[in-house]
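One protein chain is absent from this view; the other protein chains keep their places.
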């Protein structure tokens, strides 16, 4: 059970006025706020441990290295990866996907196919476009229906022995759809394709088991799971990580360097060139521990209640149209009202202290499919309340009055 | 003038015991500690502003965007870049160099040459090896002499119309040598080559004027200039940044995305895919402001005094051999004592509370040239004192006694 | 036709009547509704101003020594803002537009009321209008 008051108490950012109103923050799909323990973990690092890691023999360097590596272990457990060295620290999901897609440049060949879904974030489209371009492979798109659900028949038809990679998000940031990734992975494996799951939105909203899913790659962003900005984690199956060429060159990622020949270090260091975001890495552990202390199951059921309530209340508004109406949804409600431009709606909501996101949510192809310029998106976290939903609904009604 | 007591007061990390001794931190070349204002700036971001930037219309997102962009402006001024959009936020110097080298993969052709110096950090070698490998260009090395000074005659001879890129550090992290980069850039431009200056070690130890240097690319790491980990800045001349292809694909860096065609955003966003290290970016401004408040000139002359004193005192130790004895040096003293392995020396120094770095300092080719397994490196920051130097010298003598 | 400066003063006075953001917003929305639309044929890609979330078309023509602007946007508040600018600058002499002070935007306190993206949009609109005027001016 969730004690939302207790939880809210832990988030300093929530307790402020915006434009004269207490803040209602419903832009969690973009980034979540951080509990005090996470902020403190960062300060603690800088005040007590601060040191560069891995390469140092001195005390602070050891302490910092231990803390950083402990975080890797926490992430391993959280995603249920088999091996510690299958966890690569990244800057976030964008970097993670680029790391993998860049590696596939050298693996893909002309005639090969990469499948992405019609509801991907730009970060899971553009890197694959770039990889396909430089390898002359072909990018194909798994279509979705008007409810915002992927068409599994088409997916099955698209799969063939040409398919080398399938890249899909676990939960869509624009629509909230939860995709049947376990099934999709299984089918992809039947044709020998590797599967990358973009877990940016799944991180905060569902529990993840990479072994159960049998995912080849899975990535999460720290700043979306109550953790710091500039840090994330990529899981990759050992065999794949061994197969992929390194991404960035630099310190840490090499075993030996000479001008004639450079040999690369073992996993995970092969993919971790340069001084990482040490503070971020260490505090990401705190964030994940915090989530687990509340319990992902509790979070999931509490958020479902909120989203259901919000959907119900918003449905009463005349002219509202929900974009993304899958049965399996989490965390996100995207909508437009009449012919009101989402941008106009968002500005008025902001004046009323309600923070939502408007626009294409970095998923322009989704907007194109629905022939809309964008949506208003309310996205939820475990610290949101029914009162937040009420304020949203009031705001939408007020904006509607002003704008029509 | 430097009031070192006042400065030390501002660094919480310095005030602790390590292995029963007050910490003497001489590993600043790896990373510097952070003044309280920088730590507070990070907390302030997470407690008050936290929000994703650029894409949001709501209040917090605006505040965070403003703070992040204000940092870009501060960096622009600090490096004296002409345009704001010539400043790209990166994860650090390793990423910055990879970004540029990756771009040159598509520009370099067979027969073209890339020059790096014999004293580069791995981060300024490996990315160029990778770029040369995939473009069939050739990597050539500007040699250095036994004092650790680049051979300018050889450099001049190496330059030709085949030279497309010269990549050199401003100050060597392994040797402390300050390279004559202005002159080197001028010569390179005479043959039409672009020049990247790796300013990782210059950031804390000298003032930088990219227009005066006429550098094409210049990069600094936040964590080495009293700022956060996981953030850095790349300066690139507008014309070059326009010419280079984008690096990572994702949100922010595109103007429009469809599955058929993606057009890239204007500078600097073209090179800033995904959610950045927002907290780090904002606090980097605080770090640079902090440096400027003390004054780089003051820092430079204070540190010179320290390094001179340390060199003098260490010289008295029997069997000491300094690695890197350039006239123009800053921040770093690298040495070995007799045939004592640096690793053994480092461990004993650590036990005595003196944090130095030992090993190849990610500059293995330098060690190969001097035929040593590594060095002991003491590297300085503005908060170090003569007392720190004394403790270092005592420690080295004690270790020498134990180990011989 | 009143001078640019007079019109700007009118606009400032008008906005001064509203103390709250709500009034100002409603006024902008009303202005947006009243904007004389751009002819469909001018809603071209060339006339599109790179904004952020809303699209803005701006067309300019030179007639009898005066610059005439028409414009449109898919978002009504954006439309209202351009209506203001059109009112301030349309049917004026190119040179006057080029030289015009644009501080009235700050004085109506709109910038603080707008998101930076929209405020940036506003700035680029003004810039674009001045660019057109400059082009016409140098034709003479």
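First chain written, first letter: the chains are A, B and C, and each begins at residue 1.
We adopt the following convention: contacts are C-beta pairs under 8 Å (C-beta built on N, C-alpha and C of every residue); 3 or more make two chains touch, one makes a residue touch a chain.
The structure presented is a predicted model; accordingly, all values stated were derived computationally and were not measured.
Q: One chain is left out of this view; which of B:29, B:56 or B:359 touches it in the full complex?
A: B:359
Q: Of the listed residues A:13, A:65 or A:117, which contacts the missing chain in the full complex?
A: A:65
Q: Which one, B:127, B:374 or B:395, makes contact with the chain that was left out?
A: B:374
Q: So one chain is hidden, and I want to know which residue out of B:281, B:342 or B:365 touches that hidden chain in the complete assembly.
A: In the full complex, the listed residue that touches the missing chain is B:342.
Q: From the list A:57, A:273 or A:333, pick the residue that touches the absent chain.
A: Checking each option in A:57, A:273 or A:333, the one touching the absent chain turns out to be A:57.
Q: Determine and list the chain B residues touching the chain excluded from the picture.
A: 19, 340-344, 347-348, 350-351, 358-359, 373-374, 402-403
Here, only the chains that are shown with their structure count from here on.
Q: For chain A, which other chain has the most distant CA centre?
A: C
Q: List the centre-to-centre spacing of chain B and chain C in whole Å, with centres computed as mean CA coordinates.
A: From the centre of chain B to the centre of chain C is 47 Å.
Q: Using mean CA coordinates as chain centres, what's the chain A-chain B distance in Å?
A: That pair's centroid distance is 31 Å.
Q: Could you tell me the distance, in whole angstrom, between the mean C-alpha positions of chain A and chain C?
A: 39
Q: Multi-chain contacts only, two chains or more: what residues does chain A have there?
A: If we look for residues of chain A contacting two or more partner chains, we find 19, 343, 347, 350, 358-359.
Q: Scan chain C for residues touching two or more other chains and write them down.
A: If we look for residues of chain C contacting two or more partner chains, we find 53, 115, 118.
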